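The structure under discussion is supplied below as structure tokens; questions concerning it will follow.
Missing here: one protein chain of the complex. Every other protein chain is in place.
As written, the chain order gives the labels A, B and C, with residue 1 at the start of each chain.
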Amino acid sequence: MDLAYSPEYAAFRDEVRAFLDSHRDLAPPPMQRGKPSEQAKAWQQLLIEHGYAARTIPKEYGGYGAEPDILKSHIIAEEFGKARIRPGHDGDNRLVPTLLELGTEEQKRTYIPPTIRGEMTWCQGYSEPGSGSDLASLSTKAEVDGDDFVINGQKIWTSGAQYADMIFCLVRTEPDAPKHQGISYLLFPMDTPGIEVRPLVTMTGEATFNETFFTDVRVPTSQIVGRRGEGWFVANATLKHERGGLGDPNQAESRFHQIVEMMREETLDGEPLLSQATYRDRLVALQGQMLAMKFNGMRVLTHNVRDEEPGLPRWIVKLNGCELNHRMAEMAIDILGELGVLYPSKGFGGHRDEDVPYLRDAGFWQQRYMMDLGLIIGGGTAQIQKNMIGERALGLPKEPKVADPRFGGGAA
Amino acid sequence: MDLAYSPEYAAFRDEVRAFLDSHRDLAPPPMQRGKPSEQAKAWQQLLIEHGYAARTIPKEYGGYGAEPDILKSHIIAEEFGKARIRPGHDGDNRLVPTLLELGTEEQKRTYIPPTIRGEMTWCQGYSEPGSGSDLASLSTKAEVDGDDFVINGQKIWTSGAQYADMIFCLVRTEPDAPKHQGISYLLFPMDTPGIEVRPLVTMTGEATFNETFFTDVRVPTSQIVGRRGEGWFVANATLKHERGGLGDPNQAESRFHQIVEMMREETLDGEPLLSQATYRDRLVALQGQMLAMKFNGMRVLTHNVRDEEPGLPRWIVKLNGCELNHRMAEMAIDILGELGVLYPSKGFGGHRDEDVPYLRDAGFWQQRYMMDLGLIIGGGTAQIQKNMIGERALGLPKEPKVADPRFGGGAA
Amino acid sequence: MEFALNEEQRMLQESVRGYLEASCPLDRVRAAADAGDTRPADLWEGLVDLGVHAILVPEEYGGVGLGHLEAALVAECLGGAVAPVPYVGSSVMAPVALALAGSDAQKDAWLPRIARGETVFGVGVTEQIGSRESGGVAAAGGTLTGKAMFVLDGADADMLLIADRDGALHIARAADADVKRLPTIDRTRSTSEVSLEATAAEVLPGSTGSRAAVLATIDAGRTMLAADTLGAAQNMLDQAIAYAKERRQFNRVIGSFQAVKHLCAEMAAALEPCRSLVWYAAHASRAIPDEARLMACHAKAHLSEVGRFVARTATEVHGGMGFTDLLGLHYWFKRIGLDRQLLGAPEIVREEAATVQGWV
Partner (left out) sequence: MEFALNEEQRMLQESVRGYLEASCPLDRVRAAADAGDTRPADLWEGLVDLGVHAILVPEEYGGVGLGHLEAALVAECLGGAVAPVPYVGSSVMAPVALALAGSDAQKDAWLPRIARGETVFGVGVTEQIGSRESGGVAAAGGTLTGKAMFVLDGADADMLLIADRDGALHIARAADADVKRLPTIDRTRSTSEVSLEATAAEVLPGSTGSRAAVLATIDAGRTMLAADTLGAAQNMLDQAIAYAKERRQFNRVIGSFQAVKHLCAEMAAALEPCRSLVWYAAHASRAIPDEARLMACHAKAHLSEVGRFVARTATEVHGGMGFTDLLGLHYWFKRIGLDRQLLGAPEIVREEAATVQGWV
């Protein structure tokens, strides 16, 4: 155990901090929806030049071209987070690694540079209304007609589809093959005729997602990544590189401290909430869970740095982290009592941004309470997460499968 | 809603109370293991005469011969419970109803009268080490040899086997039939040669159960109830009559009040435990659950009285009741702090009844903590209970079954 | 001994449920919520026709003089339908307080109008449970001054029933006060901030000297919020079961997966005893007065906890669809969320239950 950073990394951290200090004025606001602004693009370009974005993407595709160094990447993320300054991006964290691994040279040169510069934005066309947990059962079909695929079907949860330039999309090209073997991975512009994007309002009242409909959308057959029928494996090839993501313990820690502050400041009958033993006990219990996940995250990081497979400590991050966030939102709402239910309309019925007196943190806790439940469900429901932990990490056998008559070759 | 009892039942309750007042000296101690004492048999006889035991069993088989009246039966149970006086019994609550429904006239006349008088005691031979939740997969076999079945195999959880006169036992008589159709229901004496009973110590340290081994045990083929191969249905025929049992809310209520008393009397640093807000909050939360189950029990009783199927309110009693009891034991242990772990050895390694200073309630709470976990597991694990609630009460479909190659005709 | 609804109670519930199924489907709820309308005239009148507001008004004042159990059955139906109408404040707490503590003149004036649905009362007692944001109202010389927070049904009210700092209850005209809607997650009911500045008010004479009247009023409100949650949670469970029987993944309906089946079973096991608890609490309010306060606390606290569990779990069973606005499941989710926080979140109510039993 050595929780200090070696001089090399300490120096690197200083360098990042110094950069942030001297350039913070150039950074765009933390979260912005829609197409990147000119400021955002300039910021991203600056970050790439310094190696704080697109860090390991080769120079010939517009990246910084550094050797992978997980600890440095972690330091960059941590310092941008602490400074609350908008971090850079690596294009799209699914698309770009996929292209790097399996794209043609032409695809790499065409798509990666504008993507990492933020000049070309993407949305992901994976999920469908009929295929949630069972993603491989997707049914959007692409039939060959001359040199084109003709696409018909529907995708859901296509966030950013309303302003994306391009989509990377899984479609069924071989309907008679076993279900995992009939899928292809296509790239095409969102302004191709026949695409309709409809906003998908969620329980929070926001429309951050969309439904995307395809009617006779024609895409040249050359727009495929990998081979026909191999799209499932193309889409999953880069999954093993995915790190962090949902359940980030740093987020949980920062929310926890927000709750502590709230319990100091908010009063009930003039007494600060922190003086209530029952709330305090619940707070400390949550702190214990939060700390355990924080330290678990440090353990995962160490494994990653050593290029070891972290195993169980990584498998549990999403399940535990999302649950913990949800529990913290519950607690925040509870201690706020009646004030905890205040919420702006967020666009239901066309109302927006109405004035809500006494609203705390702009309704953050109710929004998180719902969003975190959405995250418990999304990206692999808690039930699917438990299957994966049981099967992949603990080695328990899979359930006997039921054959799917819609596809050839059984369910395997 | 009318929580009062009608004059007829109020009078009946008075009658029961008067009986208990005037006869309490004759009652044996509340719980006794082993063969019934002479006192216990005399007490049972007295209760039968007054209609407080074997109440609805026909007179010709030695019972009191009353019409079924669930409210009266409930009043009897309630009053005996409140007075903490040993109640009567109906013989064996599985065997006797089964004989009444499916036994031959000779079986009824032979077995029911001595059984309800306590002169003939029984143990149940259903479970096997290899067939827990999946009871129908039992493999103790009975092969016909002349006029006898020859039985080989092993039963487990045979409580009382060490002193029982008789056993009612499920055995596999048709090994090639589908698994539910190859079972027979036999009655035979426990002193039949080839039966060995070994005590089964549980985590509490007590040996209230046994393992029972059969080696070439010969039983006349006439000792069957119902027909060969129909034993599964014989054993289940009377399940629909079973009421109450595990998860009894009255028990939970009485334990709850014990905990409240403890929290008044026990101190930590001189302060009564009831003055700790965190414990108090947990106590009240448990009380809410306990009361909900108590009132649910009143609702079930009303359905039973009206001869309506109670449905969901009854399906959940075991699952919720056992869990609630377990949670209450947890709470009792927690509030007692270090004192909560004191426990007599109860027979592990031959030690017994050693002096344990500061022991509370003779180790009741630890014992219940373990026993209640045993009850969560036993009599249909919590997992099986949830399957049943999901499938039978909520109408969700069964899991696809996997065929069992050991038996003919698949798993259905 | 009969722990069950009688025929009249079942018929009442059937008629209210039937009316709401016909007149208040999800589209209607959505339209009202989108419009910010928490007292649509048609629904209000329909419920007037069913006699819903007359339940707790004594017969001599033009009501039907039924009990809290009947009112709870209605509350359950309203929660089940996420009906966008005033009820807990206007049609339960107000008539309960008036009948208990009003002068004859006050009863004559207001109870018949409540029963006929002509007057809607907003009820402000939050500060009796706990004050935040300097909430609290002082009475002096026939006037009220101060701020009452989270006044139930406040934005829909013609009249206000407000507790002062000592727990005495006062009637004031809504038009004389500054009533500001406090928008919450639940768009089907209104809660308001009421600011009073030497506002003319008339005290309920029976509510002074002791807190009995205001506490009984709060008890009634808590039991009704519990019943509302019961109805909403039952509806979510029913929707989840129906969805689990229909939705297919991995070539099976998802309800055949043990994980989903067990989630449904756990919801049912948690929720079913709640029904008995709500019935008992409502029944006790008149029949077993010694237990009335305690049972109202338990019903409120326990239903809040179970309601939260069911709201979350039923949403999970629906997968991504549960998270969207498409199925509208969130209307029930948020209804349960509001019920939980009004008139005391669980920890607060449990501490009151402990106090009632002399444990504090």
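The rule we apply is simple: a residue touches a chain if its C-beta (ideal position, glycine included) is under 8 Å from a C-beta of that chain, and two chains touch if they have at least 3 such contacts.
In this text the structure is predicted, and so the values were computed from the model without any measurement.
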Contacting the left-out chain in the complete assembly, out of A:Ala53, A:Leu283, A:Leu336 or A:Leu373: A:Leu283
Among B:Asn93, B:Ser137, B:Thr192 or B:Thr221, the residue in touch with the chain that has been omitted: B:Ser137
Where the unshown chain meets chain C, residue by residue: 257-259, 262
Interface residues of chain A (partner: the chain not displayed): 1-6, 9, 71, 260, 263, 274, 277, 280-281, 283-285, 287-289, 291-293, 295-296, 298-299, 301-303, 305-306, 312-313, 316, 319-320, 383, 385-387, 389-391, 393-400
Touch residues of chain B, complete complex, unshown partner: 127, 129-134, 137, 156-157, 200-203, 205, 209, 266-270, 276, 278-279, 326, 330, 333-334, 336-345, 348-351, 354, 356-358, 366, 370, 373-374, 376-378, 381-383, 386-387, 401-406, 411
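To be clear about the criterion, only the chains that are shown with their structure count from here on.
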Greatest separation from chain B - chain, by CA centre: A
Gap in Å, rounded to a whole number, between the CA centres of chain C and chain B: 42
Chain A and chain B: spacing of chain centres that average the CA atoms, whole Å: 52
Residues of chain B touching at least two other chains: 277, 281, 400
Junction residues of chain C - those touching two or more other chains: 252, 257, 260, 346-347, 351
